[in-house]
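Report on the structure given below.
For this view, one protein chain was removed and the others were kept in their places.
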Amino acid sequence: MDIVQQAPILMILCPFLGAFAVSLAGLIQRRWCYPLTVLFTAGSAYAGLGTLIQVLRTEGGVIRYRMGGWEPPFGIEFRLDALNAAIALMVVVVALLVAIYSRQTVASETAGKEGHFYTLFLLLTVGVLGISMTGDAFNLYVFLEISSLSSYALIAMGRGRAAFSCFNYIIMGTIGASFYLLGVGYLYIKTGSLNMTDIARILQEHGLYSSNSVRIGFLFILIGVWIKMAFVPLHRWLPNAYTFAPSTTSCLVAPLMTKVSIYVMIRIMFSVFNPEFVFGVGPRSDLVVWLAVIAMMVGSFYALAKNKLKMMLAYLVIAEVGYMVGGAWLANATGLTGAIFHILADGLMTLALFLAAGAIYYKRKSYNIVATKGLFGKMPFTMGAFAIAALSMIGIPPTCGFFSKWYLISGGIEAGHWGFVVGLLTSSMVNAVLFFRILERAYFEKPELPYEPGRQGKNALNFVERKGVDEAPLTMLAPLWAASLGLVLLGVYSGVVIDFISRYVNSVGFQ
Amino acid sequence: MLDLIIAKFNYWVYIVLMMIGLYAMIAKNNYIKKLIGMTIFQTAIMLFYVSIGAKQGATIPIIDHHGDGGDHGEAAEAVGHAVETAAHAAGSLDPDAYVNPLPHVLMLTAIVVGVATLGVAMAVVQKIHDQYGSIEEDEVLKRIKL
Amino acid sequence: MKTIGLLSVLFTGILLMIAVVDFPDWGDPHSPANSYLSTHYIEDVEEETAVPNMVTAVLADYRAFDTMLETSVVFVAGIAIFAILRSIDGTSLAGTTRRLQRRGRSKKEKRKGQGRNRRDEMVAAAEREAAKPDLIVQTTVRLLMPTIQLFALYVIAHGHHSPGGGFQGGVILAAGLILVAMSFGLENTLAQVPEKLSLQLGNLGVLIFAGTGVLCLLLGANFLDYHVLAAIYPATDEIMARSHSMLVVEIGVGFTVMSMLYLIYANLSSHGDLKKGL
Partner (left out) sequence: MRQRPRKGVLIAMDTLVMTSQLPLYAVLASALAPIPLILAGRNPNMREAVTFAAGFLKLWFVMKMLPPVLEGKVLEYTLFEPVAGLPVQFRVDGMSMLFALVASSLWILTSAYAIGYMRPLKEHAQTRFYVFFAFSLSATLGVAFAGNLLTLYVFYELLSMSTYPLVTHHQDAEARGGGRRYLTYLLATSVGLVLPAMLFCYLKSGDMTFAAGGFLAGKVTPTEALVLLLMFVFGFAKAGVMPFHGWLPGAMVAPTPVSALLHAVAVVKVGVFCILRVVTGVFGLDFLEQLDLGLVVSFIAGFTVICSSLIALSQDNLKRRLAFSTVGQLSYIILGASLLSDLAVKGSMAHIAMHAFGKITLFFCAGAIYVATKKKYISDMVGIGRRMPITMVCFLIGSMSVMGLPPTGGLISKLHLLLGAPDSGRWWLMLFYVVSTLLNGAYLLPIVFRAFFKTGKHFDAGTEVQEAPMFCLVPLTLTAIGSILLFFFPHLVFELASLMVEGS
């Protein structure tokens, strides 16, 4: 077995086989689940690194892996180029960090179900990873469903309103996935193929771009992924679902699910179709950019109005989706580069923020913003990492948030879309206010726990305030800091990453 | 116009079904009704796919060994081979004789996915019912507000 | 909500109808969908895989990767339902609700609670009635079960030559188990086929599938590229190796589908406490 050649499949087999190993281990001894999960995600991350290196070294920068050895349009293939190799690596790294982090949160929030939790965790990773790697439109749907189903379950395992919000998510998610499937069906009916590269070739050769059904198929795929990524006005399901999920789940789902949907959108827009089609005969591109601006505004301002930390972060996810969709629809290379870079950057940022929120919840037993009071004294390391992530969200150099905004704004200026530029800057300002409010509370005020009606009487948690520093355990801090430092590193080395991404962007062929 | 309707009736059927399902998913208040809508919706898509693969006058996508019916007796096999060689001589099997197998495969996947989604959704509905004592969306919302 | 629903449905419907116009006619053998990939599958399937049932061949070989994931989707569903319904502290959610209801009735709903009381009593009586074993049903099931299972095995094993395969057979097996659960009571059935065993079987099924793929990997081919397995099967060439591997894989699928559907039923019908089914 040529291990280098097989790296792409190993990347996905690690968590896949791991899921079943963990499931079996969970039947025997629940304590084994955590180390096994870490082990398998680490293996996947290692293979991911190998894959990335392979993509870097390959002539033309594309590696293809044929499942079952069948030629692509007949069999399924993994197709990794500059766009998705980086995203796949981001996915496994996020999964690894969350896996390391999950030790205490899973044990405390979903006690007794660790085996199941980690099985679903790994299968969610498989799903998301597969979406980012596959070159087959239908295979993508299967991966989409694996990730969706496991995320439904992971979310519904939460307390409070989790089940209720999960149900809305299921309904919306199913509509989204079905629309995607329908769109793929339309492409299949016109081209007879399911392989993305092959579809692109047939569309080109047979001049199918002017066909109504191809256009409508494109539209359905687009609406489908928009639902999945919670793009305004299809975003209503997201905040509740992410808020009431167990904290480990939100840490995994929030950075991955929306970002990967954006990847799918970009892939369909530019690899299956081409810019000429998308911006020529597709839906009006400036209309979409305006929608993206609305998304930024909605996300940022709703976030401002929320007093639950996780709810606030969930709305920020919606705003960030606006950034990326807007960037991709600016119809120029700079904007697209920004959008792709922001997928990576935002994945890490969201991860860091949710990890911090989870650590705060673990120690303070509350998501209310009031619970962050005085935390610089209580949990200095957690808050330090949180502050770095917040700076990245605001867009302060040298964190990566600054550089992605750099490209997005440049793209906006280049496209002459001033609404997008102003929207982005406004949203950054709102982010500044938002995070500053929290940091200020954490820095200036005395530690205090919020009054919550549900806490009274028998349901009250036995929370004892400890004196002095009361920091989260190392297994939580280490991934949190890794993510935060990753933000800075990604910012510092953004040149290298952008170089890599622009290989893809250049192949797209903007005029 | 009539031509359009008759020649493409399969598409009209699936559109109608799909719209029924979609409407139920969005507009119905009862969670189980929403789920029924979801099932109709997904079934419509399956119908759509499977109908793509249909060919007039074609049979199921299993290569017919002329009545040997899976009996691998030597004689039968010999006959089978003879027929096959003939077919090959004529330029391989006739693609028009069999319906397209691919949509069936795809929809097998979609069915499984549909079952799985439905199951998970049912479990969630049960949990909602346990928590709020109702499966009507407005009542659940009322209870959440309280 | 209704208006939004109606509007979005109308919008979608109009879009779909516009698209229909340039679709190929129904049953057109020369539409792109029917003449590109499918032609290849129809013409070459037997040569390449030695399986006459093209659906099986495409399912378990050309697009085997899809199928493996699909199997894991069933698995996810089983695990998910368990994870959602099983309450954290070991007691069932249903039990909690009942307790809550009882407490609520004793305090708040005293006045209007009487009607409910009577209804509850009726329900309880009906439940007691239903719990009694029914001789006719049980005897019929006893007679039917071997046939059902035998048929299921046939469907799995004969998937190469006739409609059938792992999914279909697995579902039939699960249906048999569910039938037993319905007629003999869930607890009795779980005593025979315990939850843990079915979980293990579910794992085993996917592992058989994935394991076949990994074996191909270890033998130096791509994942799920069965032809290298000729080295393992006695007296087979590379083409027949594909055919045999498909059977192996289908058996794996059958295991998972059976056990997971059974588990889904058990959990859903008993509110996750696995005590009393339908």
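In order of appearance the chains are A, B and C, and numbering begins at 1 in each one.
Definition applied: a contact is a pair of C-beta atoms (placed from the backbone, for glycine too) under 8 Å apart; a residue touches a chain by one contact, two chains touch by 3 or more.
All of these numbers come straight from a predicted model, not from anything done at the bench.
Although one chain is omitted from the display, it touches the following shown chains in the full assembly: A.
Only one residue from A:410, A:475 or A:507 touches the chain missing from this view: A:410. Where subunit A meets the missing chain, the touching residues are 391, 394-398, 402-403, 405-407, 409-410, 413-414, 421, 425, 428-429, 432, 436, 440, 443-444, 491-495, 498-499, 502.
Note that only the chains that are shown with their structure count from here on.
Chain contact topology: the protein chains form a complete graph, every chain touching every other one.
Of the two chain pairs examined here, A-B and B-C, the one linked by more C-beta pairs in contact is B-C. Most remote chain with respect to subunit B, judged by CA-atom centres, is A.
For the pair subunit A and subunit C, the distance between C-alpha centroids works out to 29 Å. The geometric centre of subunit A is 31 Å away from that of subunit B, both derived from CA atoms. Look at where the CA atoms of subunit B average out and do the same for subunit C: the two points lie 15 Å apart. In subunit A, the residues that reach two or more other chains under the touch definition are 138, 142, 145, 149, 152-153, 156, 163, 188-189, 194. The residues of subunit B that reach two or more other chains are 22, 52, 102, 106, 109, 113, 116-117, 120, 123-124, 127, 131, listed in rising order. Here subunit C touches subunit B in the complex through residues 1-2, 4-6, 8-9, 12-13, 16-17, 20-21, 23, 25-29, 31, 33-35, 37-39, 41-46, 52-55, 57-59, 63, 66-67, 70-71, 73-74, 76-77, 80-81, 84-85, 93-94, 96-97, 101, 158, 161-163, 167, 261, 264, 267-268, 271-272, going by the rule given at the top. Residues 4, 7-12, 15, 18-19, 22-23, 26-27, 29, 51-58, 60-63, 65, 70, 84, 92-93, 95-96, 98, 100-106, 108-109, 112-113, 115-117, 119-120, 122-124, 126-127, 129-131, 133 of subunit B are the ones that touch subunit C when the two sit in their complex. Those residues of subunit A whose C-beta lies close enough to touch subunit C in the complex are 1-2, 6, 9, 13, 16-17, 19-20, 23-24, 27, 65-70, 73-76, 110-113, 116-117, 119-120, 123, 126, 130, 138-139, 142-143, 145-146, 149-150, 152-154, 156-157, 163, 186, 188-194, 202, 211-213, 216-217, 219-220.
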